[in-house]
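Heads up, one of the protein chains got dropped from this complex, but the rest are sitting where they should.
A and B are the chain letters, set down in written order, and residue numbers restart from 1 in every chain.
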């Protein structure tokens, strides 16, 4: 049984996601169709790209990920299939797959072969008319290269990175989750490079780095390495976003705790 | 593998949808159960019927569509299985299936056979106790006619139509989607009958007919033929509903652009 995932900004109130599933099941039946999320903020390509970055690695080899956050639908922007690592990504060429266009190697193809599109292609819903059929044919075993000509210059987004300088790592909040946890652009390996004994500054507060939510008392915020190995700011019994009045883009800095010796040295000057 | 879809006003916070899926999987295992939407406005039968009209045609032949928007549950209203085109529709007899009771031919049956119901039937949840079991048995290969006696007078809703008169088509907004697009009762063929060169009047504005969202600049509203072949009013980088302060029921008129000659003739009078 093949696996196809869907990541969109369609929501679940309208029938758009179901229409994509109907198209997929009309082409291939022996498949799992799994929703990653349909609650990407409308037209927020980066948010969709970050969702894919977090979720795709958890899926088995050969999974086909369809992503549709597509403000350019019906214009001249290309449709792509990107084979990266051992999975395939299908959607508009607008940066959604940036995380998978890295130096681990990838191949991309423009979705041009008419035989792997829907019979009628609308100007407003390529998710249903181009991307879902392409994914379904891939799930049937069609090779990505048969979907169209190779693409060597797919669109890439400016990716939210952490800036590492001596003794500190600077980044920002890139996602606020349902619990109000503030997920940052700072990865655990950047923190590890600072050695032990760090503090995290955010929204005018200096927070300790803890191991898990339960290490925090009540509504005291703290920082921890979250499940996607990104630094998160959390509150155990509440929302860090609310307690700190922080959100997307809020700057976050991790720095080494000065040792007692360093503090004395500083005071002397 | 059979395909069963679900369309309800149950939302996804309560366990009602899951209870229906549990019942289905207790009767048939080799099946895809696909959500169309569970966010129909509570008790809004027309909204449910429009969702089915949009989504059902995208599903493969032999799909069984269960729809439960059912303010009359537990009263004397009938339960139905409607075989139309090459699919089957299961739910209360309250107009949900109006779009499929057309002159392409259909057969309807009242869900009366006890052997295809749950063992205990509540007065408040026929979705779980009558419709889900009927759908599961259909997915196992039971013929619709075995579910109960034929019905020749199923309930039909007054369907939102467009009024076509010389040189103009009048309709109304029938759905506002997640993006704020205003989906209307006007189908593309009615617009085509006007010939080329039309304008769309809505909420005191006169809008051009464009091909796709990307043809519109920023927050300028425009009209286009959407993915369900209905006329839509859209804003590229925002919500047409908000920009135009329009919503369900807002009147929309498509009319021919007067030619230069017509305009001159008018001025002379």
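Observations
Heads up, the rule we're going with is that a residue touches a chain if its C-beta (ideal position, glycine included) is under 8 Å from a C-beta of that chain, and two chains touch if they have at least 3 such contacts.
Treat the numbers as computed from the prediction; the structure is a model and nothing was measured.
The residue from B:74, B:149, B:167 or B:251 that touches the chain not shown here is B:74.
By the touch definition given at the top, chain A reaches the unshown chain through residues 1, 3, 5, 12, 32, 34-39, 51, 54-56, 58-60, 63, 175, 177-179, 211-215, 224-227, 232, 236-237. One chain of the complex is left out; on chain B, the residues touching it are 9-16, 18-19, 21-23, 25-26, 29-30, 33, 42-43, 71-75, 122-125, 128-129.
The working rule: only the chains that are shown with their structure count from here on.
One finds 33 Å separating the Cα centroids of chain A and chain B.
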